[in-house]
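The structure under discussion is supplied below as structure tokens; questions concerning it will follow.
Apart from one protein chain that is not included, each protein chain of the complex appears where it belongs.
By letter and in written order, the chains are A and B; residue numbering begins at 1 in each of them.
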Amino acid sequence: MMNRRNFLKKAAAASAMAAAATMIPGILFASDQIDKKLSGDINWTKGPCRFCGVGCGVLIGTQKGKAVAVKGDPNCSVNKGLLCVKGYHQIMCTSSADRLTKPLVKKNGKYVETSMEEALDLVASKMKETIEKHGKDSVAMYTSGQSTIPEGYVASKFMKGAIGTNNLDCNARLCMASAVTGFLTTFGADEPMGCYEDIEHANVFVLWGNNMAEMHPVLFSRMLDNRLNRKNVKIIDLATRTTRTSKAADKSILFKPQSDLAIANAICYELINNGWVNNSFVEKHIAFNKGKTNIGYGLEDKFKFKDKATPIDFDQYKSFLEDYRPDKVEAITGVSAKDIKYLASLYGDPNLKVVSFWCMGMNQHTRGTWINNLVYNIHLLTGKISQPGNGPFSLTGQPSACGTAREVGTFTHKLPKGVVMNKKHRELAAKIWKVPYERIPDKPTYHATEMFRAVDRGDIKFIWTQVTNPLVSLPKTSRYRPAMQKDSCFVVVSDVFPTPTSDVADVILPAAWHVEKSGLYGNSERRTQYWDKMVEAPGEAMPDAWMTIEIARRMGYGDLFPYSKENHHEEIYNEYRQFHAGKKHNMAPLEVLKKQSGVIWPYIEETGKSTQWRFNSKYDPACNQDKDFDFYGKPDGKAVIWQRPYEPAPEIPDNEYPFWLNTGRVIEHWHTGSMTRRIPVLHQAVPNAYVELHPDDAKQMGIRNKQKVKVISRRGTTILPASINERGLPTKGQVFVPFFDESMMINDVTLDAFCPISKEPDYKKCAVRIEKV
Amino acid sequence: MKQGYVIIGFWIVLLIAAGFIVKASLTEEQALNYSEIIAEPATNALPVEEGMFRLAGSAKAFLQRPNMGATSTNLEEYYKRRAFPGAPPIIPHPTEEAHSMGGNDCLQCHQNGGYVDEYKAFAPITPHTEYINCKQCHLPVNTTGVFKPNRWKKTDAPEAKQQALLGSPPIIPHSLEMRNNCLACHAGPSAPAEIRVSHPDRVNCRQCHALNDNAKNTTKIWTR
Partner (left out) sequence: MPIKSYVAFPRKGEKEQLIKVLENTKHCEVLPATNKEVLVLVTDTKDDQQEEALQQILDSIEEIEHLNLVSGFSEKIT
């Protein structure tokens, strides 16, 4: 997209040419001259970064219709001009030679290039035919926390409103679902109450299993900056592995996998035992509940679980915590009672402001909902919440996990506002979508893992994936890859590059990348960010939202999708905004988002301001103004402290499989690496995955650095080079593998157990053995 | 010339009637199109002034620093380390302890520069010592291969050829984000010879060198 000044120049040039033409008939100007001559300067256009959930503001430099440079947006309060190495080089992936530019249709086992028209016709007719033969619940769509808000919205409207099936889920199930259920069970309202500005106010940062130096580097730098500039700032790294974050932290505490549940309860025990509870806060704003225990791990197909909340009182909660006296849990946690008491003293000191950060360590957890609840308990007991510098802060991994997956609700149970199980919510959706409300089914169907199990069983016969690469990112791909290859399911994959998922597709649709389309993302701090299309997509590549609309029209739902090709993103956003009208979730109007580098919802119409701290009546007009705090997500305005015990992981190392396997990321690569591996600077730094071993373990097995070893579990095997004393240092008896590498598939090895409440798989814990090759 | 470009607009004719014959006959006020723009709300920008004088104390030393027979980087090499002008440079030498932090590691050499015998070169000075998570932006090169071939074309580096008057001080042709300490790259033996300044002891660089910073007025979006 040209900037304003260039636009004016072009307009001026065009007028002059027209004038010349009237004076001198037959005069000619070379058609490409305008672009060549007038765009020698680099034009900078604002937008959010394509990668993680931090949502840094970037300025994309374009020249002669091409993206040529990236820099941090100094006007964006998230990053104030700073980026990480992925952000700086993001546009370089688009020039990858294997970019998908034409639709590919599999004919007799070979991919044949077709026109977009033909490919869309084929997909629509297949989908229609499958519904006619096997019913609405035989087709499914699997989208992404990287889908833009308009993309997620039309997917939801298409599946739930037009077709009338809840077979829509997304990859955010694999990263944020436990955060959502944590928020909903404790507060009744999703997403963090605070914002990134908390970093400038806090004295103590406790990082719960979160290697922020690599995963949220810009926020980490903001934290380090803050420590440098102010006295009395401490960073505590609480993790199962020594990382760059541990090195930069003031204190590193290592614990045994799964035992964070016990640590959180032990901290609460200490808070109560030492009289550090903020009694007036607890009396006014807290209710106590317990839920079911021994809740299972979801390892079997069609697993079902429903939690039940039972009210308890403070004394019952207190006696429950007796089992978590710090010295009693040392054996479970591997953390000394002294360290737990130290942590409790930081949370308990009324003069210290404390922020807890976490991301996948707590979310990808078979008790993910519980551990989210338990960390909230600490902040609720001490009243350290919803104030500048005080609060629990759940970070996200994808750029629009909040904005699209959670707020638009591209999950099987969700609607743009509320859930399918609620009649009122269905009625609201039906009204805005202009469909009969009976069409939206009232029961959720498949969550991510179960969706691919259903493909394997043959229950789902048509699946369309957008903006994601499940055959690298799902757990236990050793089951789901063969499942997707079965003839029983017709697979459509929309993507920018070929991936292991597109390798099994029957139709591959080429998608426009980030700055090749206009869109909106929503980051971890409830900030909605808009960007304008800056360059043309190559070949026939198309925005994902427009593909969905084209398919919907071909299936006869055209009247529900009356959007224009040029401006559909704006029309869709304006329609979507109606869902969140009201003080509690008001989204900023488009005109405001175009001018600013993002706005935090709830957007206050009267003042034109963001709400930085929710549930605190000082900052949040949605609160009952007679109270100092109002947790208005719950009918009684009270947040819930949940009694949740420690329960062990589903698969624990034994004699046959003696090591814990932990998986994750490195700073250079993002998600499944389909973009970052195509950026030479990033690939050249980390060209392949590896398995980190503790030096003692390596020595005992006679494994040298870079030597190839086999990582074997009950599900599968992969071969990787060993990494000893390099990027990270796992504890003894544990190994770590980054998951980005499609040629060293660690997810063939992982376990597809999940949190029974959130249905989010645990990628951080399973048992493996290591063999030399 | 293959294709012609002709635009005919009726409204233009009216304009021509008035505008023809006299040299520059229309004043700006009479000209056709005026557009209003909605002003950007003021935000706290990255303080581009910060760090400007950080190396001022050692400015005199830059003049006196002997070359030690070191091979100094040339501008070509300087840009070779960047994916595009303005991108963070790669780390061109082996590094130890991948999980260490800048304060204990990289900054030992790159905070104030100095001669490194091992490389027979002066360590370049970072313009932003306040950021210590160096590998957030700077990566080592562990392989020369690529995952997939890439058609990326680097844009030309900006040149300081624009001078307002003959002999007047050249303008600063690049933006200053992450690079607001001029001396770090433009002074001393570690600076590429082509962009090394002859007068580092003047320290107040922007007293004479103006910034061609067009980023500010281009972040806006065209609204009708």
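Throughout what follows, contacts are C-beta pairs under 8 Å (C-beta built on N, C-alpha and C of every residue); 3 or more make two chains touch, one makes a residue touch a chain.
This structure is a prediction, so every number in the text was calculated from the model and none was measured.
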{"item": "Residue of A:Leu8, A:Leu299, A:Ile432 or A:Met555 touching the missing chain in the full complex", "value": "A:Leu8"}
{"item": "Touch with the omitted chain, as defined above, among A:Ala16, A:Ala97, A:Leu228 or A:Ala331", "value": "A:Ala16"}
{"item": "Contact footprint on chain A, counting only the chain that is left out", "value": "5, 8-9, 11-13, 15-17, 19-20, 23-24, 26-30, 33-34, 37-38"}
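The working rule: only the chains that are shown with their structure count from here on.
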{"item": "Euclidean distance of C-alpha centroids - chain A vs chain B, Å", "value": "34"}
{"item": "Sites on chain A touched by chain B in the complex", "value": "3-5, 7-8, 11-12, 14-15, 17-19, 21-23, 27-31, 33-34, 41-46, 59, 61, 63, 68-75, 77, 80-85, 88-89, 92-93, 95-98, 213, 217-218, 220-221, 224-225, 228, 242-244, 246-248, 497, 532, 591, 594-597, 667-668, 677-687, 725-729"}
{"item": "Chain B - residues contacting chain A, complex", "value": "1, 3-9, 12-13, 15-16, 19-20, 32-33, 35, 37-38, 40-41, 43-46, 48, 83-88, 90, 97-101, 130-133, 135-153, 155, 175, 177-178, 214-215, 217-223"}
